[in-house]
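This structure is in structure tokens; I'll ask about it shortly.
All protein chains but one are shown in place.
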Amino acid sequence: MSLDSVVFATDPKHPANLICTLCRQFFHNNWCTGTGGGISIKHPETGHYFIAPSGVQKEQMDPEDLFVMDSKTGEYLRVPTNLKPSACTPLFVACYQHRNAGAIIHTHSQNAVLSSLIFDQEFKIANIEQIKAIPSGKVDADTGKPLALQFYDTLTIPIIENMPHEDLLIDSLLETFEKYPNTCAVIVRRHGIFVWGPTIDKAKVYNEAIDYLMELAVKMHQLGIPPDCAIGEEKKFIQRFE
Amino acid sequence: MSLDSVVFATDPKHPANLICTLCRQFFHNNWCTGTGGGISIKHPETGHYFIAPSGVQKEQMDPEDLFVMDSKTGEYLRVPTNLKPSACTPLFVACYQHRNAGAIIHTHSQNAVLSSLIFDQEFKIANIEQIKAIPSGKVDADTGKPLALQFYDTLTIPIIENMPHEDLLIDSLLETFEKYPNTCAVIVRRHGIFVWGPTIDKAKVYNEAIDYLMELAVKMHQLGIPPDCAIGEEKKFIQRFE
Amino acid sequence: MSLDSVVFATDPKHPANLICTLCRQFFHNNWCTGTGGGISIKHPETGHYFIAPSGVQKEQMDPEDLFVMDSKTGEYLRVPTNLKPSACTPLFVACYQHRNAGAIIHTHSQNAVLSSLIFDQEFKIANIEQIKAIPSGKVDADTGKPLALQFYDTLTIPIIENMPHEDLLIDSLLETFEKYPNTCAVIVRRHGIFVWGPTIDKAKVYNEAIDYLMELAVKMHQLGIPPDCAIGEEKKFIQRFE
Partner (left out) sequence: MSLDSVVFATDPKHPANLICTLCRQFFHNNWCTGTGGGISIKHPETGHYFIAPSGVQKEQMDPEDLFVMDSKTGEYLRVPTNLKPSACTPLFVACYQHRNAGAIIHTHSQNAVLSSLIFDQEFKIANIEQIKAIPSGKVDADTGKPLALQFYDTLTIPIIENMPHEDLLIDSLLETFEKYPNTCAVIVRRHGIFVWGPTIDKAKVYNEAIDYLMELAVKMHQLGIPPDCAIGEEKKFIQRFE
């Protein structure tokens, strides 16, 4: 079997194809322009990690540009010619191993960067319907199914300091896993965000919902409203016209 | 006749196809990212209610993902495997039954969320051309045709408080129908908006025009201008350069 | 010859096709959502006026939805079934007859609406490169060719008050033609903008450049800089970091 065969599949949902499709979509959201950002998906059957390479134009990637790693040995099953592995690779592996992730999305979203300037140690937003798209980390006592945050909850996302190289973020990331066992995301100050989930579909939804909430938080800040203020408390902060 | 046959049609204007097309379009407007939002269309001939399911990626829906309800019995004619009905379903049914709606659009538009923070009990904007796309709720005495708001009119949209679950909004929605018999929309604070019309074409136009007006109202607020101020009154609020 | 034949052409540059293509593009710019806006192109050979109808979804128009008017008699050569002529029609005709226009674009651009709130009688912006895309109304003494505004010039666009019905704008429009013989655009307060040119290609370019400049003027206003200030004068208005 050619090593190349692991990245050539006809199924558009195969990780090798899906990574390319999503990167094109993320590029148009200004999430991974200028070769920024990254993404990794674990193959649900083989368990292989598919990882976008370093320093490429994310909207122009083809399946043959992807690195593929054996999840058990940590060795590369496939190394594309002339490409370098993503500096995020150890971070992605940590999410797979310590959070049981099925996929990780890393963006340079300006909403994340601005949120990291507005907030101190934690991003917080409360009492917004979109929060209900984010998992609480708890499970239903009866069914065992994961529970989502509720409308009256506060979404808290830890913010860690950026480092000169992405692999140096690993210690902060592991500490965050300890301190915030229920979070599905970490904001890196002046850098961007990492979001993970048990499947790529869920990671994509979490990332979209969190980006929506960070965008809203920046707009609320600009209107003078604390994003985590109580319902009705916004009246104290805003000049009303009525 | 297979139950599946109700959602497989070649006509792009068939509700099962149109719901999918519109959700893709709405996704790119940031109206239903992160599985947010919803939509329902009543089939003009059979009267069946076609309803997008709960918790799916709205830009990736296929006709076979839709729920179909018999409008007379309220029973489902079609329940997609592994999908849950939208929590908005009772709200959609209320719009069909009490407002004679032909379609309902529900978005998590940030313009709606921000408007619900800026305004208190009612969203108001006046003296803007785009208002003329919204129905006044009155009919022409001679022709019996519905009349639109005019340029000098004020568009008023009621704002209701959000609840922990969408189906709990039903009481507030029914009260709003009583208190604002002419409105074609309700803003849900910190959540989004519901917009309805006699046909999906009209509901789509109303939703677009209202979103435009909410976006404009937020921008006017940021410039210090009350969105419902009289013509020329903006001069009192803005620093002019002339 | 069937009357329908005037709108069925294979050339994508034929007015009947181009109007539909441009409306789809303008829709995605938020210039004609909610059935707002309008457009008309004069056929360069027959002189017929092709005009988008009233109250339709602009991104969904087909060539058979267009009205066609004989430029000499003012009579309709083609009236689509079940559609109403645009209320802008007399304004478009005035631009054809009094300004020798070849095409007119009317949008509900929020940049135009916001500019009409920020400025009083005239929109003014100066010393911006993009101004050079706008015609000065003067011609080169040697070649007879039309001259564009230069970088150091001030672009001035008159602002007229909106009226309850679009056809009532005709008197203000004609007055503007007298008072501003060189303008290729009129802003209608709290409504939008009309832009014309000798060809649809030029009208499209003028509209794009003016919208860019209105967007920039609103942003400059938000930064506290008068859009028509002299070069270097912005230093007096802005907090610098150096």
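Letters A, B and C name the chains as they come in the text, with residue numbers starting at 1 for each one.
Everything below uses one rule, namely that a contact is a pair of C-beta atoms (placed from the backbone, for glycine too) under 8 Å apart; a residue touches a chain by one contact, two chains touch by 3 or more.
Computed from a prediction, not measured in an experiment: that's the story for all the values here.
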Contact residue for the chain not shown (choose from C:9, C:87 or C:133): C:133
Contact residue for the chain not shown (choose from C:61, C:103, C:118 or C:225): C:225
Missing-partner contacts on chain C, residue numbers: 127-130, 133, 150-152, 201, 204-206, 208-209, 211-212, 215-216, 219-220, 222-223, 225, 231, 234-235, 238, 240-242
Sites on chain A contacted by the missing partner chain, in the whole complex: 30, 33-36, 57, 108, 110, 113-114, 117-122, 124, 161-164, 188-192, 221-222, 226-229
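Methods note: only the chains that are shown with their structure count from here on.
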Size of the rotation, in steps of 5 degrees, that lays the CA trace of chain A over chain B: 90
Whole-Å gap separating chain A and chain C, where each centre is the average of the chain's CA atoms: 43
Per-residue multi-chain contacts in chain C, two or more chains: none
